[in-house]
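Yeah, one chain of the complex is gone here, protein chain that is, but the others are all in their spots.
Read from first to last, the chains carry the letters A and B; within each, the first residue is number 1.
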Amino acid sequence: MRRTKMAVAAVAATGLAVSLAACTGDESDLDGGEGGGGIVQMQVGEVRSLIPGGSGESEGFRIMHNLYDGLVYYDAVTGDPDYLVAEDISSDDNQTWTIKIKDGLTFQNGEPVDAEAFIRSWNRTAYGANALPLNYFFSTIAGYEDLNPPPLPEEEWDDPDTPKIPESDVKELSGLSAPDPLTLQVELSAPFIGFPTMLGYEAFYPVAEECLADTAACELVPIGNGPFKFEEPYDLEAGGTALKWEDYPGEQPSIDGVRWHVYLDGANCWADYLTGDIDVCRPPASDYESAVNDPDLAERRIVQDGTSTLVLAFPLYDDTYADVNLRRAISAAIDREGVLNVIGPDRFNPLDSWVPASINGGGQGFCGEYCTYDPDLANDLLEEAGGWPEGEKLRIWVNDSADNLDVFRAIGDSIAETLSIEYEIVPMEWTDFLAEREAHNLDGPFRSGWGPDYNLNENYLEPVYGGGAATNDQGYENADYDAKIAEAAGAASIEEAVQLYAEAEEILAGDMPSAPIFVEQVSYFYSERVDNVVVHPIYSGPGGDAELRDIVIK
Amino acid sequence: MGRYVIRRLLQALLTLGIVLFILHYLMALSVQIRGNPAILFFGGERTPDPAMLAQVERLYGLDNGCYDRPGDPCLVPFVERLQNYAAGDFGTTLNGNRDVAALLGIYIPNTLRLFLFSTVTLVVLAMVLGTWAARHRGRLVDHSVRGTTILIDSVPVFLILLAYVYMMAVPLTRWARGIWGTESFMGQVFRPSYNPDYPWTTIVIPGIILGTVGLATLTRLVRASQLENIGADFVRTAKAKGLGQMRITVVHVVRNSMIPIVTGIGYLFAFMLSGAVLTEGVMGIPGMGYMIFNAVQRQEINLVIVGLTISAIVVVVVSLVVDLLYAALDPRIRYE
Partner (left out) sequence: MSELTVPTGQAEAAQTSLWKDAFRTMRRRPDVILATLILLFVFAMAAFPTLFTDKDPTRCIGREARQRPDTWFTGEHPLGTDAFGCDFAATIVHGTRPTIVLALTVIVATVVAGLLLGVLAGYFGGWLDALISRVLDVFIVIPMLLGAILLLSLFRGRGSSGNLIETIGPAALALMIFSWMEFCRYARAATIEAKNLDYVQAARCLGAKDSRIMFRHILPSAIIPVTAVVPTTIGAIIVTESALAVLGLGVQAPATSWGVLLSKGTEWAGGGYVYLFGIPLSLLILTVFAFAAFGDALRDALDPKLR
């Protein structure tokens, strides 16, 4: 009796919902239609791989972090690594790390998630012959060299132009061991306090045995251990649908699943967002203004600081740029607000430090007045530096993606207008640009940029400006800076390390090897039918993304 | 006829062979001059470790020394490539390590669908307009048809598409969905981009727009050939024989008017391939034109060669078929 009544009530409720939907008019009609029940419609770009270690780009990672659970998960607000699969991560000397894994976790195919699952995955990525993009992440772990032997000496090459690489028999990192099934012991080749903060990245996700047995099948239907699961193969052109994994032991997401729609190079989701076919989307530059001015859309907008930076780096190895005042003059001559007006407001924010504010230890503003548009100061500084060489053109080197050309053309216009010098943009194809930049062949300021791998200011300092004049792209070297970086790496606590890294950034600011320009700003719009849209500073991909573990369908 | 076909086939094979070699040589030159595409494999801001790079080069057959010597035609890799193609192995892509044959399986049907819609649009429009103009020769209709088709042809097709996508698609879709609902044909057809869930519906509009390429040329051909045939001797003979009007029109006028039209379509096919690059790019249709463009950008040697060779085969085959149809349609032409 009771049961019947319940059923009737349920039917009545459904009927009500249907009629309500019908009454509210065409808008909700649009939204309800395609997705059906609780499927979120998301945009995604071209995915390279869905097996941990194989992607290394935002699009594969944005899908993977919903399919797999790593040892830690970065907090969406603080960015701190919270334990997810790990129960405890500890080290006495910052060199040997002991990771305890929670008991009873399994992959979606029933295999246990244990220390072996991580070792299996990490060894696969670290093994040089597998040629996986995230290989370099394991260079900090002891035994990496054995899996990635350097090329033989030149005399032994078969072909004088092609380095010959010895086959390596070692396929396992000696630094990894499992004292018991749920304990993972990692030995680094040098102490690194930031090791636990790296562990939320794709490179460190576990992999199931069944997956490695048939990687081709696993690329299509990945076997994860996270809250979402593919039933049907993922198609690189058409996308795919991942549904909620019913047996997920953690906190179940509120949505039933997610459908990823693929937008390949050049295409964007904005038009489809406007027709209601996509739930979260970033408008292209030209549509920002109309989107922000639309009162209906403006309510459903998320604005927050991003983490990717854009920097105009100087060739310190070139005599023209040897004077720090000239570098400061150029930086102060850039009207960052004006450039923003050209390339579309709200896509970036002016940046006055080398580490952006959204990163642990960043946002110190060390660049100060030199990163603020001031024509008088710029001209004074230029005079102090002895003026601009007569008849020379300022050559700005960029890689030739369309966006860069616009950004740097606007920057060049601003410098030219302020300092009365002529400029030209030299666009280069990406691979050329990388090679020439590294070989110190560029004779003018060049584009540089950085996106974080993990939440620590060190990530913006050491890899970009460290290593000495011969190694980094700018040809920058300062003994004080290098000493400070080394001191920070050996710090006792993470707080102390962050502080020391910030001091290193201050030394960098004094030398101004590059002019910070912008930090990306997240500015996404979401549809009427979703709520609790969280854009994760580290996990979210470009073009429109949200935390699928948190998003709610109204 | 048989000997003619064989000679044409041999010529076509020779042409394709040369095209293949030129493409190979161009790509080899590009690697030699522009540098190593294997770096692309690593994406990102970092420069890969030399050991890793060498490994990737070996995986993709870029480790041959000839790629370091500008001007070297790289004959050894060329022969290897031909052998692989002959064995049905089209290799894999550098970015994502995907099977090229499988990719073609996805891309080709999309482009065929696009061409189907655009060919139908083109032929129907040109036949109607051309016949209309021919019937009113020298009068206002004739001049306006000519002026309009030239004007339409003057607007680059990709600009029509861009204007459609940026300005018309969204309001049209919202309007159609308000009336017919999201799931209906009308609710999908105006969408601003291709959607793999509706592979036919969402390709209609780009197909129609692409169909305006060469409209002026074909309309002109239809008009001219109809004018020629209406006054031709064999039509007068047929009339004198006392044949019915219907039979004269269908058998004599239309059949003979088809010749230049078939040729025209064959000729326009190459233009459509060019148009497909832009159309597919703008609408996000994963088709051949789109594939070739991106492959060129990324130095996906394999994809470029395979893609352009297929396009070349299509052009060669179409022109062969056109020539043969010529013979079939025109009683005056016989190949011996």
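Heads up, the rule we're going with is that a residue touches a chain if its C-beta (ideal position, glycine included) is under 8 Å from a C-beta of that chain, and two chains touch if they have at least 3 such contacts.
Just so it is clear, the model here is predicted, and its values are computed rather than measured.
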(Q) Looking at the full complex, which residue from A:E46, A:D305, A:E384 or A:E417 touches the chain that isn't shown here? (A) A:E417
Q | From A:G38, A:P149, A:P284 or A:G467, residue that would touch the chain that is not displayed | A | A:P284
Q.
List every residue of chain A that touches the chain not included in the displayed model.
A. 284-290, 335, 337-342, 400, 402, 405-406, 409-410, 412-414, 416-417, 424-429
Q: Name every residue on chain B in touch with the hidden partner chain.
A: 11, 14-16, 18-19, 22, 26-27, 29-30, 33-34, 146-147, 150-151, 153-156, 158-159, 162-163, 165-167, 216, 220, 224, 270-271, 273-274, 277-278, 281, 289, 292-293, 296-297, 299, 304, 308, 311-312, 315-316
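Quick note on the criterion: only the chains that are shown with their structure count from here on.
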Q | Rounded Å distance between chain A and chain B, as computed from the means of their C-alpha atoms | A | 38
Q. So in the complex, which bits of chain A are touching chain B?
A. 26, 29-30, 32-34, 46-49, 56-57, 128-129, 131, 133, 135-136, 148-151, 159-165, 235-239, 261-267, 271-272, 274-277, 429-432, 434-435, 438, 449-451
Q) Touching chain A in the complex: which residues of chain B? A) 34-37, 39-52, 54-57, 59, 63, 65, 68, 95-96, 98, 106, 165-166, 169-170, 173-174, 177-178, 181-183, 187, 191-193, 195-197, 281, 284, 286, 290, 294, 299
